[in-house]
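Okay, so here's the structure we're looking at.
The complex is shown incomplete by one protein chain, all other protein chains being positioned as in the whole.
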Amino acid sequence: MISAGIDVGGKNVHIVITKNGTILAKMGGPTGINKAEAAEKLYAEALKKAGLKREDVTRVVATGSSGPRVAFANGVIPDAAADARGVIKLIPSARTIIDVGGEEGRAIKISPEGKVLDFAINERCAAGTGTFVDTMSRALEVPVEEMAKLSLKSTQSIPMNAQCAVFGESEVVSLIHQKTSKQDIARAVHDAIAGRIGSVARIVGLEKDVVMIGGVAKNPGFVESLKRDLGMEVKVPDDPDFVGALGAATAAAAGVLEEKVQAKVVEKETIEEGKA
Amino acid sequence: MVETKKVEYWRWPETSWVNPDIDWKKAKFVTAGVDVGSVSSQAVIMVDGQLYAYSNTRTGSDSPESAWKCINMALKDSDMKVENIDYCIGTGYGRVNVPMAQTTITEIACHARGANFMYGPEIRTVMDMGGQDCKAIRCDDRGKVMKFMMNDKCAAGTGRGMEVFADLIRVPVWEIGPRSFQIEKEPPMISSTCVVFAKTEVVGLLQEGVPENDIMAAYCAAMAHRITELLNRLGMEEKFAITGGIAKNEGVVKRLEKELGVKTADKVWYDPKMKDKGLPFDTQIAGGIGAALFAFAMLERGKAQSARKA
Amino acid sequence: MEASEILKQFSDVWELRHEYAKDWKRRTGGKVVGYFCTYEPEEVLYAANVLPVRILGGHEAPTLATPHMFDMWCPFSRDCLNQGLQGKYDYLDGIMATNCCLHPRQAFGAWTIHVPTPWNYWFVMPNAVRSPRAKKFLRGELEDFKKAIEEWTGKKIADKDLDRGIDIMNTNRRLMKQVYELRKADNPPLTGAEAMTMVWASQLMDKREHNESLKQLVTALPQRKLARDTGVRLMIVGSENDDRPFMQMVETVGGTFVIEDHCTGSRYFWDEVVPDKDRLQAIANRYCDRVPCPNKDWGMQDCSRARFPHILQLAKDYRVQGAILIQQKFCDPHELDIPSLRRYLESNGIPCYFLEFEVTVPIGQFRIRVEAFLEQIRAEELFV
Partner (left out) sequence: MAKYKIKGLDCWNRAKELRARYYKDYQEAHQRGALRWEGGAWSFDAIPQALEGEVHGLTEEPYGASIGADPALQVRYQEAAEGKWGCARDLCAYLRNYWGSIVLNEFAFGGEWPKADFIFQNHICCTHAKWLQVADEIEGGDIPYFCFDVGAGAYDKIGERQINYVVEQLQDGIDFLEKATKRKIVDEKLIQNVQNTYDSCCYWAKTCELNQAIPAPLDEKTMFSLYVLGTLEKSHKDIADFYKNRLYPEVKDRVANKIAAVADEQCRVLGDSQPPWGFLSIFRYLEKYGIVSVASLYTFSLIGWWKIDKAGKLVPYPTLEEQGITIKDRDHALRLLAEGELKGKLMWAPFYGAKYKNDIVAKIAKQWKCDASIIHLNRGCEGTAQHQMEMKIAVQKLGLPVMTFEGNMADEREFDEGRTKRFIDLFVTETLGLKKVAE
């Protein structure tokens, strides 16, 4: 059976098409302004890459913060659920998942079957997300990939005080003025976020194996900082940013079909409101 | 993960100006104020307390460089050299890294003093909307700070935020103000003013097909609201003037006036001579003006010696 | 000994607090009890030859505390718990807390569950300290506390022991007050950061040793001249404060802290126990009559506060030109007082500036605020 998983996040769309569990095609790209369109377009490309027609695909499951926007999906599953399914497929020994994407960092505790037992997310501030890294790389005037390499060369740890991404930016600038090496600054940035994410992970409890996924997992500098913060090994699968999509595809194959979750807000009820 | 930069919608034009009617060589004191902010840098040159030249440039990652860049730009159409300056005061967020400055004074004091010079002695409340700080200042008729407050450890509702927004919505930053009024009716404001999360929210609105102008209106309104909160905490007293970059954004200013129920002082020189000559009025140079005026005062009062090298 | 050397000793105890406590145990074979709030009656602990050490900030991101205290709890309390969870206090024989504010109770609660400590005690300190009923009630609680310690240490606490405990504490208070007296000078012989380091040390080390150093300090300080301009005479008021980088930063940009009202400063030691043949009652009276924490400061007939006039008096005695009001983020007791305190001080001609502390303060952002505040105070120099 052929199934597809589509992960539509804040910044990127990731698509995985599988046949009886084996991956036929992976396709990723930026969401741009219109996420639905981007998903549509990339899905077409993915099918082409896999040499398939739409009707060949039995079931499509979407996930990610904008999963519900994917009109052609047969169902939607929550992103943490997709993470869990994807990770357990790739690394069966995984018990704790740390997923750091552009706008959210989350930790998930899973059972050996890949069921979500507990989860926590980095609440309401950007200082624990990929965006923080992007902002800092802009301030440091080196691309993120470069930052990763630099931080691995760093020899000392400098604490960053700023919580806010924008103040972090100016803290980086003042570190530059203090003639702090770019290596050390890069590490300071990674350590700062790792600290935030690390404490989120501790909320669900750190059970081995800890697996990190999401776009930021491609940043070895950050992974290093995270290992340091957690004081334990952190595994990273190949293409860590495709894991959510893979999980959705797995769900599709398994036939998990949640009816689309409407985001409509129920009208407010007051304290007098009762059962009557 | 790294964003490849397209057109930089946040980038605004850099400017400079020299007053042709002043012969600085006759001056008793030539003073300068260099305001190195987190986003923009200005240099202001004053001749015996008269505005002689200024520049408004973008701050790079290196403050000393930015300082040189803006002071050289201010003097590019003048025969004055930096060595001719008697006393220079550095201000702004990068004030400690202004090589040509003899001393530093915070932008809070400088903006109050500058606003007093630009808008006149009736100003009692000054709002400096800078790159990453909002400063609400109460001052007396000489522009002396009586009380002030700054935004908390988060950059929501600052100039930097507006730039990120401009980039995101792909509209030149100076167009946001005017376009934010080309709307049917005022939309609800963006709920999160956090630079990063506002981004998420804006993207959401764009996807729901909310017209760009409405989103700009919603963002400007959110910013105006943040500033109102700060002013309420400070305790607002008229007349009220705005300095800094955001002052140029009518979209924010008009909404701010509406929410406060207070009119902001007109952006024209208080000094009739300057007004009549139609000298350019740039709200971003208030800090530099204040610094240059303080430098002049310190020389006059013998609190400082001329550092003139030539 | 030189004043500077003695102050250096205090600074060393502050920096090497754990080494000090471990060494003290080795030297004396005594027990060490950690405590959170200055309403814990150290007199009784000293009477039992138990060393009380206050849990103070470690100033590292409290990542281990997050699973136990989510971030609406004050950073100081989270910091305290974090150090417990890191094992930094593994040498403690006991840990105790009291009815102060709700924040340290979180830390204490988690501590008793997750940080193995042989003995723990919850000491009930009444909140209505201005009620005539509190003193009697507190005496009873002290009785229980004394019993609990006797059972724990297996030694009876006699009146002479209580007298010793009271004397150690009172001597310490008296000597530190003498040092503070010197801060009234035009050019104080010690900075605010140094003065507070002295108080922190007092909360961390054996007060008998602290007292010996203080005796020398009191004689040595008058000869000390600091090669610095005192600048603006500042007061700092608010919640727990052990942020030395902040104190030092302010004193490098043109100000000097000449007095403060913190439970890590004058509020901790200002009042002595007035001896009475009923020792426990004497101790109870002291803790009810001391300069209160805002949390315990309310009137019996009206909305008056006992704390405000005291703070104003300090400001006058120390010729304060401006006050910096600080609080740990989320510190309700101080958040509840500060708007009123600010109005009170400003109406009495003392300009105020407010700052909110976290585990680490963003020095850069605070520096500009402080500089601007100092400029505001001496602005006249800048006008023709």
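As written, the chains take the letters A, B and C, and residue 1 is the first residue of each chain.
The rule we apply is simple: a residue touches a chain if its C-beta (ideal position, glycine included) is under 8 Å from a C-beta of that chain, and two chains touch if they have at least 3 such contacts.
Everything numeric here is computed off the predicted structure, so don't read it as measured data.
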{"item": "Partners of the unshown chain among those that are drawn", "value": "A, B, C"}
{"item": "Hidden partner chain, touching residue among C:R244, C:R342 or C:R369", "value": "C:R342"}
{"item": "Touching the absent chain when the full complex is considered, from C:H68, C:R173, C:R233 or C:R369", "value": "C:H68"}
{"item": "Contacting the left-out chain in the complete assembly, out of B:E14, B:D62 or B:E229", "value": "B:E229"}
{"item": "Which residue of C:G109, C:G254, C:P351 or C:G364 touches the chain not shown here", "value": "C:G109"}
{"item": "Full-complex contact with the absent chain, from C:W270, C:W298 or C:F383", "value": "C:W298"}
{"item": "Absent chain, residues of chain B that touch it", "value": "229, 232-233"}
{"item": "Those residues of chain A which, in the complete complex, touch the missing chain", "value": "77-78, 80-81, 84, 115-120, 123-124, 203, 258-259, 261, 263, 265-276"}
{"item": "Interface with the unshown chain - residue positions in chain C", "value": "67-70, 72-73, 99, 101-103, 105-106, 108-110, 112-113, 122, 124, 126-128, 131-134, 136-137, 140-141, 294-295, 298-303, 305, 329-330, 332-333, 335-340, 342"}
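Operating definition for what follows: only the chains that are shown with their structure count from here on.
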{"item": "A-B or A-C - the one linked by more C-beta pairs in contact", "value": "A-B"}
{"item": "Gap in Å, rounded to a whole number, between the CA centres of chain C and chain A", "value": "44"}
{"item": "Where chain A and chain B are represented by their mean Cα positions, the distance between them in whole Å", "value": "38"}
{"item": "In chain B, residues with contacts to at least two other chains", "value": "93, 153"}
{"item": "For chain C, residues contacting two or more additional chains", "value": "362, 365"}
{"item": "Complex contact set, residues of chain B against chain C", "value": "93, 105-109, 113, 133, 142, 144-148, 150, 152-153, 294, 296-298, 300-301, 303"}
{"item": "Contact footprint of chain B on chain C as seen in their complex", "value": "351, 356, 362, 365, 368-369, 371-373, 375-376, 379-384"}
{"item": "Contacting residues of chain A [partner chain B, same complex]", "value": "10, 33-36, 66, 69, 102-103, 124-126, 129-135, 137, 139-141, 143-145, 162-167, 169-170, 173, 176-177, 215-216, 218-219"}
